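Note that this complex is displayed minus one protein chain, with the remaining chains in position.
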Amino acid sequence: MNIVVLAKLVPDLVEELTIDANGNALDSSFARLIINEFDDHAIEQGILLKERGGGSVTIIAPDAEGADDVLFTAAAKGADRLIKIKGDFSNVNNHALARAFAKVVSGIKPDLVLTGVQAHNDLDGALGPLLAELLEMPYIGYVSAVSINGDKVLIKKEYPGGLLAEMDVQLPAILGIQAAEEPPRYVAVSKVRQAMKTSSIEEQDASNLDPCGGSAIGRMFQPEASSHATMITGSPDEVAEKLVGVFKELGIV
Amino acid sequence: MIVAEADRSFYDRVLQATPEGERLRLCLECGNCSGICPFGYLMAYPPSRMIAMLRADRFDKLLEADSIWMCVSCYACTAACPSKIPLTPGLMASIKEELVLAGNVPNELQNALTNSQRYGNPLGESPRKRADWANRIAPEVKIMGKFKQPVDVLWFVGDYASYHPRVQSTTRALARILNALGVDFGILGPDESSDGDSQRLAGEHGLFEMLADKNGKAFGKYKFNQIITTDPHAYNAIKNEYPKLGISYPIQHYTEFLAERLDQIKPMLKRESKAKVTYHDPCYLGRANGVFDPPRALIKAIPGVTLAEMLHNHTNSLCCGGGGGGMWLDGFQWEKAHVRLSEWRVREALDTKADILAVACPYETPRFEDAAKTVEGAAQLKVKDIAELLLEAMGI
Partner (left out) sequence: MTQDIYIVIEHLRGQVADISYIMLAAARELAQSAGGNVIAVLLGHNAKELAANFAADQVIYLDHPALADFTPDAYQKALADLIQKNQPRAVLFGSTSIGSDLASVLSIRLDLPLASSCRSFTKDGKFVSQICGGKIMAEGALPSPTALVTMIPGGYKSEEGKSTQPPTLTPAEVPALDALRVALKNYVEPQAGDVDIAKEPILISVGRGIQNKDNIALAEDLATALGGVVTGSRPVIDQAWLPSSRLVGKSGKHVKPKIYFTLGISGAPEHVEAITDSDTIIAINTDPKAPIFDIAKYGVEMDLFDLVEVLTEKVKQAK
C-alpha cells in the first residue's frame, strides 16, 4: 500500500493575526505557522495504516517556514519518504496548491491519499477534494476511521449528532481526515533530531501556481469583538444577582 | 534472552545517566526511599522495588506499570537514601524517558511537552507575549532585545511567572521591589524559553537540551553580570544542568539575591504585620539545592511577623505535587490517587495556625490556592509569595 499524506502549514491562532497593507490578505510576514491540525491527524492515520498493514508513507508539504520540522517529525513517527514542494506559497489559494500537489502526487502513483478535512484558513474549498478531482480520484471527507480491504477502503464518515456512515471507496482515492483513530502521538525531540540525521527531504519544484477557480478577496477585516453581548459587570456577587434577574425575566426561576 | 539483553542495556544506561549513576549498584534495599515517597503507597513499584526489578532483569514489568507517572520528582527519596543514589534525576527520569521515547505519555503531559516544543513554554502561550506581564510597570522593565545595553542583573522570569495570571502578580511584585532597590536589571522577554527542567525530569531530555540551547544562545547575545530567577526549577537547571551543556553563568534565586541586600531592605519594610507565616520549602530550592535560610531571613525581616514551621520542613519538606512534570500529570494522578499533595501540605499549614502560607516558587501559589479551596477550614489561609509579602511590607 502506497500511502501519501499531504500536510500544509497554517497561521497559528495562538498569535494575533494581522491583515496586510493591501487590506485583503493575512500578513504572512507576521504570522507564525503551524501544521494544520487535521493534517496532523491525517499523518497519524497514515502511520497507523502502515503499522497495521504495511506499505510506505510519503509526506508531501509545500515549502514554508516550519515545513522541514513537520516533515522530520512525520519521519520520526514512521513516515518513509519526505517531499517538499518548492515555490512561494505565501498567500496562495487552495486551487493553486492543489495543482502543485497534483503534479507531485501523480508522479508517486499512490493507492491512497490522506489529508486533513479542512484548514481554518480555507477560502476556496478544502485541498483534498480539489486535488481528488484534478487526479480523477474519488473523495470522501469528514473521515474518522479507515481500513484497507483489497482494492477498496472501508471508511467511517462523520455526520452531525454522532451518526456515522460506513462507505466503501474504490482505490486509488483521497480521504479528508477529520480525526485519526488514535490522537496524534508524541515524538520526543531526540527522535526528531535522529530523523533529521537519518532521513532526507526531496525537493520538487512547483510548476505554475495557477489560482484559477478561487475567489478574489476584496477586503479582510477582524470582526468587532463584543459587539452584540450586553456585558454584565460588577463583583461576582453583583453579577450573580443580575443574572438571576435575567433568569427571572425568562421565567425559569 | 532478548528481554534480558534490553534490560541490561537499560540498566547500563541508568548507570550512566547521571554522574553518580554507578551508585545504583550500592542499593541496600533498605526501603527508605519507598517509605518517604509521597505517592509510594500508590506505586506498584516504588523506588526500591524498581531497583529490585531492574536487578532481576524485569524492566518490562516496570514499563507496563504506570507507577512511574506518579513520581513528582520531589527528591525526597534521593535525600533519604543512605547510599546517596541519585534516584530522582537518574532512575526516575530514565524510566520516564523510556516511556516518552516510546510515545507512551499521559495526555496532559503530552500537551505540555508539545507546547514546550512549539512555543517554548508548557502553557501553549504566544512566545511574543512572554513579557506582557510587565506592560504597566514603571520604571519600565528593560527587555534586553529592545534595550540593547548591558545590565547588572539578568532576571530569568520563567514560564508560570511570565504567563500564569495569578503568578504574574507575584512577578510584578518582584519587579517593583527590584526597582525600589535600584537594581539595574533586564529580562529576555520573547528571547526567553522554558528552562526545561521539569520537562527533563518528566523524561524529555532532548526537549530539555533544545530549550537549554535556546536559552544559552539568548544569554550569549547580551551583557550582564549575573542571573537571578523567580523559578526554582529554572534555578536548578541553570545552576546544575546547563553547565554540563557548556552554559555557565552565576545564578541566584531571587530570595538569595534579596537576602544579601537585607541591610538595604530592612529600613524599607515599614508596615508592621501581625501575621503568623509558615513557609513551604520548594523541592528544587530546598532539598535539591540547599537554599533554606534566605527565604526565611526575608520573612523574618518583616516587622511583627512570626514564622512557624510545618511538620515537614527543610530537607523533609513535602512536595506541592507540581515538580518534575507533576504540574502536567494532575488529572492522571488524581485518577489514581484521588488526593493531591498540595492538599496535604495545606493541611499541615493549617496545623501551624498560620494566617499565611508563604511560598517561593511559581508553581505553588496556584496549586495551594486551589487546594485551599477544597481543604476544610482553609478558606482563611492566604497563599503569598515572599515577594508579595515584602512588597506589602514596603507599602509601595
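Residue numbering begins at 1 within each chain, and the chains themselves are lettered A and B in the order written.
The criterion applied here is as follows: a contact is a pair of C-beta atoms (placed from the backbone, for glycine too) under 8 Å apart; a residue touches a chain by one contact, two chains touch by 3 or more.
None of the values given here were measured: they were computed from a predicted structure.
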Residue ranges of subunit A at the interface with the undisplayed chain: 11, 13, 17, 19, 24, 26, 94-95, 98, 117-118, 120-126, 128-130, 132-134, 138-142, 154, 156-170, 173, 176, 178, 212-233, 236-237, 239-241, 243-244, 246-248, 250, 252-253
Absent-chain interface as seen on subunit B, which is shown: 107, 330-331, 334
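Everything below uses one rule, namely that only the chains that are shown with their structure count from here on.
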Separation of mean Cα positions, subunit B and subunit A [Å, integer]: 37
Residue numbers on subunit B that touch subunit A, as the complex places them: 97, 100-101, 103, 105, 107, 110, 113-114, 117-119, 124-126, 128, 204-207, 209-210
Partner subunit B, residues of subunit A touching it in the complex: 14-16, 34, 183, 185-193
